[in-house]
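All protein chains but one are shown in place.
Moving on, here comes chain A:
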């Protein structure tokens, strides 16, 4: 089934090849632009995240896709939010269970907990850290789509899969003719 494609590749001259490469770069840059535009629109540094742990089961399972937004109003108890602890790369999706709004500064003291965890997140925070604040929050969960993110998890678990997939896409783009 690939003979036709190979023949097509051989037949291509430099100009056609450059055209295909440009097309490919075009697709990548538009995807990046859409992502960044979405980040600007939602005011969240990563507007779409994949659930990586089972700590919010049965609401969210590993591999579910979450759409985030940054609310203008302050957070409230019961909101499911994504936050990042300083010094750690992986954001956490958990529910706000305790909250204190300071009168003078409007600073929020937030304590979170995963629905599936027995205890609150103080053990997950940095040593001695009792609360998280608004600056740690990446976004509040606005929408939810199950299963779709499982590809990301598979690619994280098996890095080879990532290269195979990217290589396959590259090849497909090159031999694809419109």
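Definition applied: contacts are C-beta pairs under 8 Å (C-beta built on N, C-alpha and C of every residue); 3 or more make two chains touch, one makes a residue touch a chain; residues count from 1.
The rule we apply is simple: contacts and distances are computed from a predicted model.
Visitor: As a check of understanding, state which of "Mediator of RNA polymerase II transcription subunit 18", "WD repeat protein", "Signal peptidase subunit 3" or "Gaa1-domain-containing protein" is the UniProt name of the chain not shown.
Guide: Of the names offered in "Mediator of RNA polymerase II transcription subunit 18", "WD repeat protein", "Signal peptidase subunit 3" or "Gaa1-domain-containing protein", the absent chain's UniProt record gives "Signal peptidase subunit 3".
Visitor: One chain isn't shown here. Among A:70, A:93 or A:141, which residue touches it?
Guide: The missing chain is touched by A:141.
Visitor: Please identify which residue in A:9, A:39, A:52 or A:97 touches the non-displayed chain.
Guide: A:97
Visitor: Which one touches the absent chain: A:58, A:87 or A:123?
Guide: Counting the whole complex, the residue in contact with the absent chain is A:58.
Visitor: Which chain A residues touch the hidden chain?
Guide: So the residues of chain A touching the unseen chain are 1, 58-60, 76-80, 95, 97-103, 109, 115, 141-146.
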